[in-house]
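Below you will find the structure I want to go over with you.
Only a single protein chain was left out; the remaining protein chains are all shown in position.
By letter and in written order, the chains are A, B and C; residue numbering begins at 1 in each of them.
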Amino acid sequence: MGGKVTCTLGEVKNRADLVIYWGGNPAECHPRHFTKYALMPKGKFVPNGRKDRTMILVDIRETPSAKAADIFLQIKPTKDFEMITVLRAIIKEQPVDPAIVAEIGLSLEQLRDLADRMKKAKFGVMFFGMGLSMTRGKHMNSAALLTLAAELNAFTKFVAMPMRGHGNVTGGDVIMRWMTGYPFGVNLARGYPRFNPGEFSTIDMLIRGDCDAALILGADPGATMPQPAIDHLARVPTITLDPKVTHTSRISRVHITTAVTGISAPGTAYRMDEIPLPLRPALKSPYPTDEEVLRRIRQKIACKPLQLPPTVPMMTDAE
Amino acid sequence: MELTITKNATCTFCGCVCDDIELHSDGERITHTKAACVLGASWFKNHTAEHLYPDALIDGKPATVDEAIELAADILYDADMPLIYGLSNITCEAQRESVGLAEMVGGIIDSHTSL
Amino acid sequence: MQLTATTAKTVLTLKQRPHIPLEAEVLTPDRLAFKTRDEIAALPLVLGKRQVRVDDYFDVEGDGSHELEIHGDVGRVKWIGRGMTRGRIVIRGNAGMHLGAFMSGGAIEVDGNASDWVGGEMRGGLIRVTGNAGGQIGAAYRGSMSGMRDGTILIGGTAGLEVGMRMKRGIIAIRGKVKDFAGLQMKGGTIVLMSGAEIRTGAWMVRGTIISLAPLRLLPTFAFTSAYDPTFLNLYSKCLAPYGFALPRAGKEGIYRRYMGDSAVPGKGELLVWQPNSP
Partner (left out) sequence: MRGNSILRIVGGRVYDPANGVDGVVRDLCICDGKIVADVEAGRTIDATGMVVFPGGVDVHTHVAGAALNFARAMIPEDHRRNLAFVRDRIRHGGIGGSTPTTYITGYLYAGQGYTTVNEAAVPILTARHTHEELRDTPIIDKSTCVLMANNEIVLDLLEAGEYERAKEVVGWSIWAAKAYGVKAVNPGGVTAWKWGKDVKGFREPVPGYSKVTPADIVSSLAKIVDELRLPHAVHLHCNNLGAPGNVATTLETMKALEGSRAHLAHLQYHAYGGDDWTNFRSESVRIAEEFNRNPNLTTDAGAVLFGNTVTITADGPWQHLLHKLTGRKWGNIDVENETGCGVVPYVYKEKNLVNAVQWAVGLELLLLIDDPWRIYLTTDHPNGAAFWRYPEIIRLLMDLDFRREQIRKLAPAALNRIFLPELNRCYTLYEIAIITSAGPARALGLANKGNLGVGADADVAVFNNDKDAAKMFSYPRYVIKGGEIVIEEGEIRNTVEGKGLLVRPHYDPSVEDFIRPLFEKHYTMSFDNYPVELERVEHAEVRPCN
């Protein structure tokens, strides 16, 4: 897959004169994204803040975020990939079929205007949310947007960034990368890391019944995943670590209550732009931290006979 | 209870991870937040230092943390293909332990990113 | 003692369906050909974090040969035929993920369904599946520059997402309908869709040909160029006919409409969509 052209949020604050939100509703889901980072603040090169920026929202429905937009482009559901692909063609002055473009829910003129604004921006940024990355096309929708952003650099400065949802999900990516070389879905069964989304990603694994035990922490799949996945979690021995007794706890063999990240557990968390920040807990928890529980589980296992990985030859693409 | 003020606290509710929050606490709960958004403020106020939940549960019944850790270790050790999943609302330090644990028990480790 | 591969078959019969996926990259004619029955029985498979033996999961009949027959539902057995260069594997039952990945020669036949990544990054040879297959057929693994570089994959039923992703050469023919992104970022080779596809067919393709006998929902970045009778289809017809994939010739019955794209890249791939003459 392609790369990713991105930046830290301060670059957006200081420079961005075109801010595009795609498939996300920051007004409700990331309330300070507008005010602290991307839209309202006065920046070094956008001294008038909001006045110096154009904000465009692309979504399938009018959310409260639309009020903050200069231009709201409402598109038909599941047409994001088509729209981005058309924009890629337009910026290169390549032909597109207007009749099929119409299915996106926008006119060719609207798309041309958008492409034009993108090319004319001094510093453009696209933030994309789950409305893009979790709808039909999934990772290809994200890849499309990242590719468009990269290609716009032939004309001006342009970056893209996912609006990561849950707290420290970014930290998980970062740490798995340095420890295993891959950002998520890493199989360590053979003693070295292997990666193949779809094969080793949780929902697929659970639906196929590919694991025979589970440890869940910092998530509540019992409340959010499709039923067949939950059924498998209930079927196998599951361990849950959470500050509360969750839906997942209730289908688990073991639940351990832990201190709350950043409130009563110290440590580090990564912001969506991969900047690490220290946590400053204000309370003392009566419960141990996740870190401590995990360490103690490891200590317990370390007392058992060592399990070494299979000795079969490694699979490499080079063979 | 004495009021303590924590400055430059970091909110991990959403991916913005704002680190300019001021928290006032009475030792048991956070009574006041400054700079936090609505979501952040309710996140901070929703969690207290009270002992509201059992330390641990085994098969739905209260257990000690020691017992729970022991059983958790057995389960992961005995499994042929354990899965470790989540990693969103935990610290980097805990994430690092999770990867170490996954390696030790020969499992798969995954986060919300795969969704 | 010098062993020679016998002409007889090696037959593996699944004893029990594994409770989690079993990795069996050792099951190729190349690896089995010169082994005795007992040696084959002792070969390692990987079950999660455990190493097991072939005979923990299979009854083994016959010494090693270039002909491997597997009986039973091996839908959870991955990597069968990985990197094989010669010989034949016949699976009487469903096959698991990565069937024939990286293979460069020989043939695999599945009398049943197959899973994802059939012929992933294959270099040559033939894979034939009578039933349905999963996604990423003949595709590139994550990050790789190209998918299958040669060979033939024939699927009797339907197939999933990203068929032929980044393929460079070779043929994939699928009788049933396929899901989204067939021919994604295709660089060459041919995909034949006997029953068409869902959406985004040929997305971001650079070169190569996708032939569909059913109407396609096109991306706006494909442009109609001509309606014609592509003579090179004869060649494919000849090659595919023995397997029951007959391509109609333009003429009385209809014609092929040719589209070029994907202009987003911009690419010069072609989509040939069969348009029957209205009666």
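Note that contacts are C-beta pairs under 8 Å (C-beta built on N, C-alpha and C of every residue); 3 or more make two chains touch, one makes a residue touch a chain.
Values in this document were obtained by computation on a predicted structure and should not be read as measured data.
Hidden chain, full complex: it touches shown chains A, B, C.
Touching the missing chain, out of B:Lys7, B:Lys34 or B:His51, is residue B:Lys7. Screening A:Pro183, A:Pro237, A:Gly262 or A:Pro281 against the full complex identifies A:Pro183 as the residue touching the chain left out.
Of the listed positions A:Val5, A:Ile75 or A:Leu217, the one in contact with the omitted chain in the full complex is A:Val5. The missing chain, though absent from the display, is touched by one residue of A:Lys13, A:Arg53, A:Arg88 or A:Arg208; that residue is A:Lys13. Along chain B, the points of touch with the absent chain fall at residues 7-8, 10, 19-20, 92, 96, 103. Even with one chain removed from view, chain C keeps its contact list with that chain: residues 141-145.
Not every partner is drawn; the one left out touches chain A at residues 1-11, 13-15, 36-37, 43-44, 122-123, 150, 153-154, 156-157, 159, 173-174, 177-183, 188, 190-193, 195, 268, 270-271, 274-278, 306, 308-309, 314, 316-318.
Operating definition for what follows: only the chains that are shown with their structure count from here on.
We define each chain's centre as the mean of its Cα atoms; on that basis chain A and chain B are separated by 19 Å. Residue positions of chain B with contacts to 2 or more other chains are 79-81, 105-107. Contact with two or more other chains is made by residues 189-190, 197, 210-212, 307, 309 of chain A. Contact residues on chain C toward chain B in their complex (touch as defined above): 19-21, 47-50. Against chain A, in their complex, chain B makes its touches with residues 4, 6-20, 23, 25, 27-30, 37-40, 43-44, 47-51, 53-60, 65, 68-73, 75-115.
Chain C contributes residues 19-21, 25-26, 44, 46, 48-51, 79, 82-83, 97, 102, 116-117, 121, 135-136, 141-144, 180-181, 184, 200, 203-204, 218-223, 262-266 to its touches with chain A in the complex.
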